[in-house]
Every structure is written in structure tokens, then in C-alpha cells.
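Here the complex is missing a single protein chain, while all its other protein chains stay put.
Labels run A and B following the written order; every chain starts at residue 1.
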Amino acid sequence: MSEPVYDVVIAGAGIVGAACAYACSREGLKVAVLERDFIGGGATAAGMGHVVVMDDSEAQFALTRYSQQLWQELASELPADCEYVRTGTLWVAADEEELIEVRRKHQFYSQRKVPSEILDSRSLDAAEPQLRTGLAGALFVKEDAVVYPPCVARYLLERSRDLGARVLLGKEVIRLDDEGAAFEDGTMMKGAVMVNAAGARAASLHPDLPIVPRKGHLLITERYPAFVHHQLIELGYLKSAHKSTADSVAFNVQPRKTGQLLIGSSRQYGMDSPEVDRSILSRMLARAGQYIPSLPGLSALRVWTGLRAATPDNLPLIGRCPGYRHVFAAAGHEGLGITTSLATARLLIDQLMSRAPAISSEPYSVQRNIAVHG
Amino acid sequence: MTGPEYEVVIVGAGPAGISAACVVAETGRDALLIDDNPSPGGQIWREQERHGSNWEAAHWLRRLQLYRVEVLRGATVIDGDPDKHAIVCETANSVSTIRYKKLILATGSRELFLPFPGWTLPNVMGAGGLQALVKAGMPISGKRVVIAGSGPLLLAVGAYLKKQGAHVLAIAEQASWARLARFGLGLPTQPYKLAEAVQLKRALFRVPYHAGAWVEAALGETVLERVRLSLSHRRWEAPCDYLAVGFGLVPNIELAATLGCKLSAGCVQVDPMQQTSASDILSAGETTGIGGVELSLMEGRIAGYSAIGDRLNAQWLFSDRERMRRFARRMQKAFALREELRHLPLEGTLVCRCEDVSYQRIAPMPGWRAAKLHTRCGMGPCQGRVCGPAAEFLFGWHCQSTRAPVFPARIDSLIGHKEE
Partner (left out) sequence: MAELVWISIDESPVEVEPGTTVAAAILQSDTAGFRRSVTGEWRGPVCGMGICFECRVAINGQPHRRSCQAYCESGMVVRTK
């Protein structure tokens, strides 16, 4: 008996692959998901789970905002272990210079109907008493949220399964081409359309994809309920995070539904070993301590690293892979793949169904002329 | 990385660490012995310094003083950087980086806890756990105690508690008489050396010892009230104040793993010179395999000689060590855990006590890492030290996933640990 032919064969069961599987299954397509390890065990497990609207570029804004709204729709059906909480984001301005940025951002968001509010120094103090006093202010972006990504990936795949999808774990794809997915043992799974959602490993299936790993460190603490209330990020982050050369750290603290704090963030290029780099970890934590003076006294449970799949212009690659007719990419989501997973899936399915997408998919096309962002 | 440097740094001041430190210090070299407890002694000789009566312990602690071994107390090694030959130590209010030429890991073992209905009730404790608490001042006189689980530790604990005035209602050893006999441990007391055996037997006079018996459930509303045991042909149930349960010991390999030492079968792998796979890192005692005090002392001495490059003296001890290891292997086989214990947890029985994750949520997971990520099992402050070995037994998973810090640590300590 030969294997059935699937409509869509997806390599990778991270949050992006899972979102794509769900979107395709909902259209009635016959979907197979192939995962070398287990659901959500890649960057999806390593990341922070901040669903955040960003404004580095119009294209980034469009994708993150679209996706954030899709998250709000999904939220009501998510089970409790997905830990969706609409915390909002506080973009913290340390000084007057950063406050100018707060105002610019506020204007940008207001023009695009993203609810946000400027907090002055006093209201910031009141909103987050653990922050050091004397900070200049903050921008409160209200619809941003926090989720626990591995459980969301699992949920999306459970729903896909209910709709007939097959999810195969422990199944490594060694080749993904116009015929289907090939495995080590010489067997194949055939599909009409193939999707490379292999995260930071996407380029090992299709070396033309301009993806490089960008390493990040995170730390999680014991439970300290109501220690902070919003996702807190320094505005300096915007200055440092997206430089594609030097290593950088930024104050980025997330309150989990459990009462734990997730502390980030760091970015290092050209590293793909999972080892904790003690010196950048130290810098990252010291930075967080500059914003939250009592933070160094808290108890840390675990430190880990993850790899972001970075592209030269910091936009994901969504669409047909060059040189193939039936192979699509859904990869290269850098530090925003949790946020943008849902929109990625929509853009993909709209392409497969030849429908007009809700936002232009051009900026994320794999064949775009990628300019280095800087 | 700066900080004081020692020729030999030893982590863990149990029998293995102490004997290693003495061997090094005897030759006039500087040795630093680090332990997270307030006083040296490890699991068996804890509290010896204050009101000890064990001559062997007294002997070794005296030698520590005699050779002026520097002991860093109440200090937990939370991390390290083998490339820089450095470890990071946290105390109640400070953190320090210590450099070594040779490092000996003698971090010992902990008890294996397996889930059964009611095991999370207050006053259900480990066997060694209850003993440790009593040594630290917990009142036990007149209390009714049931001891269950497996291994020679149950007897040692029973004898100790009885001496402290507890009513030991029963000791339930899961291994069968037949199995104990097959491995030459026919007498329940045989595991320890003869003299000790006689002592234990006397100490446990009139305490019912059941082999092939195990705990089925701990019962109680909010705290332990009753215990139900399965004896060979019947059920046994009785009210009691404390249930002490331990199913053997598990090596503490977390620090070694973090420093890159290879493991095998849950133990730190060492060569005949007690050298691990990581350069300049040795290991001794129960970190390398469960074997009792004598073997720990022996391995500690060999590691000490090895660390100072004295092959000859180390080799003298090889045959003794081999004999002890053979005995340890026989013990392990005799006390091998029975299948029935795998079926003790009910669907709703918690396996992960830190995050309250039940058996039925964990069982369908494809493996340990998936279980961690999807159910939070093992994600709490014990870092999987309790539920990891339990899940390994219950589901046959490989539950080794150590991450820095080795123990929960102040964020401060991770900041302080930086390069100059």
C-alpha cells in the first residue's frame, strides 16, 4: 500500500508549522506535519512568547499588527496552559532622548489605530513600582500580550488533527522538493505543496534561504506574583537589538501567568552552540538590574539559550522557494515568530488558495530583493 | 576570571570529599573543601561535628583539622567554567569565583522518591529525609513511624529513629526475601558489615521487617493520618504520624554534567584514576555510583592521590575498591525495583510536586523534554531532581537535562560571575 498524497506537507512542528497546519486544515486541505523531534521543541520552546506590535519598518508593523489581532481572536479558544494574558507592553524611556522616541512611537501607533498611551515618570512609577524611580516615562501599548508558545503549538496541532491532519513526530526530513518530503530511510511522503517551517534549520533543507542563527539567552525566576504587571522593555532595545553585527543586551522582563519572571534579552551573531555564554548572561542581567533594583535579589531557576532564525532585513520569508514550483518557505522569523506565526499562516494559505491577502505579502516574499537592515 | 586559586578544590564534604581533601592536604598542598551544609560530614555524618558519636566520622573530621584543610561551609557551587578552571560558589549573602588546578566532584547522592497515592501529604517524608530532620532537631520521641521503600538505608534509619524514641511500626522492603537471599543478603541486616549488622539487628529488635512489601497509599485529609502497605499476602493499614519512604539513592550528577563530564547510566563516568572525561576534573563517591560509605572513602582517597599525580599510592587501593564495587553491584541487583511500583500512581497522583503535574498528564508525552515543555513537569525549583528520576523509572525516559544554575541561585550571583 502506498502512502496517500497529501495536499500540504509541512516540515517542522514549531509554532509556525503548527499555525500553517491549522490554517490549511481549516480550509479542508489534507495536511501532514513532519517533526524531527517533538512539538514546539525548537525556538518555540526557547522564546519569550511576547506577542508584540513592532514598528521598525512598515512591513514589520503590518505583519505584527495583523498577527496580534489574530491572536486576540484566537485567545478566547486557547486552553489555560497556553497562558495567554493581555499584559500590554511598556516601552520604558530612561531619559529625555528616549522620551522623544516614545512620542514618535505614540504618534506612529495612533495614526495606525493601535491603542497606546504615554506614561509620564509618575504614572510609570505607579504602574510598575519595582522599576527604579527617575525613569523618564514609557509608552503603554495596550493590546500586546504574553503566551506560552509550546502549548499553543500543541493546541494548534490538536485542532488540526481534529480536522484530519497527520502529525508525525521523530520524523526528520532530509530533502524537501517538488515531489514531497524524503527521509533518511529512503522513503518519501508525497504532497501537492511542501512547506519548509524548519525554523533556524530551514536553510539546511534549502541552502538558498538567507537565514543565519542569532543566539539569545533567557532566564526564568521562582514565582513572585504581581512583581511586575506588564511586559517591560527598554527603548534602548530599539537602538541595540537589530544591529546585525555586534553582540547586544537589553532590559526585557516578562511577567508569566505563573508569577514567574522571564528575563531577557541578548543577541549574538554567528553562534549556533546552545551553551550559555556566562559573560553575556551577566551583562544581560546587570542591565535588567539597572531598571529593577530588587531584581538581583530574586532567585533564578534556569537559564537557557535559543536561536532566532534571522534574515538580513529582519523580515520573515513567506512564499514560494526559488527554483521550486511546489515548495514554500515559512521561516526566518527572527525574534518575532511567536507574534507573526498566525499572520504567516494566513499569508501562506491565501497564496495557496490564490486569494487576496489581508495585507500585502510582497515584503516577505522569498524572492524579494533583500536589503541589509541596519 | 579572577578569584583565589587552589591546587585542588573539592566539592562535597561527605566521606568521599573529606578523604580526598585529607590525602591532598597531607602532602602540604593547598586544598579547599566546599559544601552547602553548615558543617562537613555529608549525608551520613551530618551533625557529627556537634553531637557525633561515630568513631569513623570523628577520625576523618579530626584529620581535616589536623591537616588544616580549608573548609568553605554553607556554600553551594552553582556553576563553573571548565575552560577557565573556575567554579562559582554562592553563600547566603555573597558569591565568589574560585579557580582550581584540579577539581574533585564528590557531590554524593540523594534519595529516590517514587509517587504513590498520598505521597504529597505533609509528614510523608524521605527515609533519609526524616533522619536528617531528626538530626537537625525535629522531635520524634513517641511518634509512630512507618518506614518503606528499598535498600539498606531503611534499616539504618529505622535503627536511628528507634534509638531516638520513635515507635517504628513497620519496615517495608519492596525486594522479596527470595531476591535478597539470591544475592546473599538473606538476612535483612546483612547489607552492612558484620559488626554493623549485629548492631542493627539488636537496634531493630521487635521492629517488624517485611520483605516483598511496599506502600500502596498514604491517607489523610490535609496531613498524613494512615498508611496502607501491601504485604506478601495481605493488606496492612495503620494510623501513624510519619511515613518515611525512600527507594534507594540517585547520584547528584548535575554539577558534573554542567561542567561537561560524561555520564553513563546516570552516574559520572570515571577511569581507574577517578578522572572524568573533562580535563582536570575528577569525581569520587556516590556521584560515580551508589556504593556506601566505605567505597566513597576509598574513591575519595584514590581521587586525592590522582589529583596530586601520585599514581603509585592510588594503584595500591585499586583492588580494595574493586571488591567494594562488586559488593555494591550485588546490592544494586538485590534491591532492584519491582514492576508493581510502576503502577502505584493513580491517574490523578502528582508526579511533579513543584508544579503539581499529575501522572495522567505526563504519561502520554513522548519524552522528558516534551513533558517538561508541555506540562511544566520538572520546571519548578527542584529542577527535576525529584520527578526526573521518578519519570525515568515510571516511563523509561532519559531524564537528564541539566541547565545552569546547578541549584536555584540569586540573579546577583549570575551577574557577579563575570569576566574582568
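Operating definition for what follows: contacts are C-beta pairs under 8 Å (C-beta built on N, C-alpha and C of every residue); 3 or more make two chains touch, one makes a residue touch a chain.
Predicted model, so just to flag it, every value in this text is computed and none were measured.
Chemist: Quick one: which of B:65, B:222 or B:319 touches the chain that's been left out?
Modeler: The one listed residue touching the chain not shown is B:222.
Chemist: Looking at B:138, B:181 or B:328, which makes contact with the chain not pictured?
Modeler: Among B:138, B:181 or B:328, only B:138 touches the chain that is not shown.
Chemist: Check each of B:22, B:61, B:130 or B:373 against the chain that is not shown and name the one that touches it.
Modeler: Considering the complete complex, B:130 is the one touching the chain left out.
Chemist: Identify the residues of chain B touching the omitted chain, counting contacts across the whole complex.
Modeler: Residues 36-38, 43, 47, 50, 110-111, 113, 120-126, 128-134, 136-139, 222-223, 252, 353-356, 380-382, 385-386, 407-408 of chain B touch the chain that is not shown.
Chemist: Name every residue on chain A in touch with the hidden partner chain.
Modeler: Residues of chain A in contact with the hidden chain: 222-224, 258, 297, 299.
Basically, only the chains that are shown with their structure count from here on.
Chemist: Taking the complex as given, what residues does chain A use to touch chain B?
Modeler: Within the complex, chain A contacts chain B at residues 38-41, 45, 81, 150-151, 154, 169-170, 219, 221-222, 263, 276, 278-279, 281-283, 285-286, 288-289, 295-304.
Chemist: Considering only the defined contacts, which chain B positions touch chain A in the complex?
Modeler: 79, 81, 366-367, 369-370, 373-375, 379-381, 383, 403-405, 408-412, 414-419
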